[in-house]
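Here it is, the structure, as structure tokens.
One protein chain is absent from this view; the other protein chains keep their places.
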Amino acid sequence: MKQITVRYFALFRETAGIDQETRNLDAVTAADVFAATADRHGSSEPRGHCKVAINDVMADWDTAVEDGDTVLLFPPVAGG
Amino acid sequence: MKQITVRYFALFRETAGIDQETRNLDAVTAADVFAATADRHGSSEPRGHCKVAINDVMADWDTAVEDGDTVLLFPPVAGG
Amino acid sequence: MFEISKTAIHPDSLRRTLFDEAAGAYCGFEGWIRNHNEGREVRSLEYEAYAPVAVLEAQKIFAEAASQWPHLKAHCVHREGHLEIGDCAVWVGVSAAHRDEAFQACRYIIDQVKVRLPIWKKEHYVDGDSGWVNCERCAKAG
Partner (left out) sequence: MFEISKTAIHPDSLRRTLFDEAAGAYCGFEGWIRNHNEGREVRSLEYEAYAPVAVLEAQKIFAEAASQWPHLKAHCVHREGHLEIGDCAVWVGVSAAHRDEAFQACRYIIDQVKVRLPIWKKEHYVDGDSGWVNCERCAKAG
């Protein structure tokens, strides 16, 4: 198990009802974190829609997560 | 012969040393006016380089000129 | 350079920062809040941005533009917070020697900013409803 801080943004934050939380997760990749926190953000499929950053650096869904990481879950962006 | 007022612009005006003049010309088209006033504007080949307007309306070099027309001779433009 | 701003964007003073004696062309883009989107009447809008990642990702976009079109100066400001109809949500300015590179780089930057930066908008509709807007590419992806 890894201790991961998960931050929720925009729609995900509204759905979760919280900004962030720290959880012990059995996760190898960022995608695993996304799947393990579906009870919070309410989304089942990140690929092609959502983005992820680890410790404030943009990452891919198959990027490995380490104990102590902060994983930022971004719903579909809509700048401009 | 037709009485044609010819106006010179930019480089043509500088070369001619005058803004405009009225001349009796044996001209059928705007191109004929251009050729007949080469002594003033100093250019031999209008096509692809220069433009012409007749009575303040853009014209083609083969547009017919009438007695009393004002023909405006434009050297290559360079707006912007 | 890129920044997230909590206050109104002033394109005129921003474009002055791009003045350069060797620049012959300036292209500016502004995104304005319009009163309709996908068939619904919009009353106002809320932008949320996560600045630490947005700034880093914007730096990559600017570096990409600089490698394609050298010698240009570029700047972009994106709003966050509450915006009304007609407000400027994003401004991109590019100065360059010639207009072709100014237009192309400006277009590249706004296109990338829209799909890559962690920025979200929630529309408030005239009928009282509200909703988060999905970005264009994401909508196409399904």
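Points worth noting:
Think of it as A, B and C in the order they're written, each chain with its own count starting at 1.
The working rule: a residue touches a chain if its C-beta (ideal position, glycine included) is under 8 Å from a C-beta of that chain, and two chains touch if they have at least 3 such contacts.
A quick note: this is a predicted structure, and the numbers were derived from the prediction, not measured.
Across the entire complex, contacts from the unshown chain go to B, C. Of the listed positions C:T17, C:N35 or C:Q68, the one in contact with the omitted chain in the full complex is C:N35.
Listed by residue number, the positions of chain B touching the unshown chain are 9-11, 14, 48-49, 51, 53, 56-58, 72, 74-80.
Where chain C meets the chain that is not shown, the touching residues are 11-12, 15, 19, 21-36, 85-86, 95, 97, 99, 102-103, 106-107, 110.
The rule we apply is simple: only the chains that are shown with their structure count from here on.
The largest tally of C-beta contacts between two chains is found for A-C.
In this assembly, the C-alpha centroid of chain B lies 49 Å from the C-alpha centroid of chain C.
Each chain gets one centre point, the mean of its Cα atoms, and the points for chain A and chain B are 72 Å apart.
Distance between chain centres (mean CA atoms), chain A to chain C: 25 Å.
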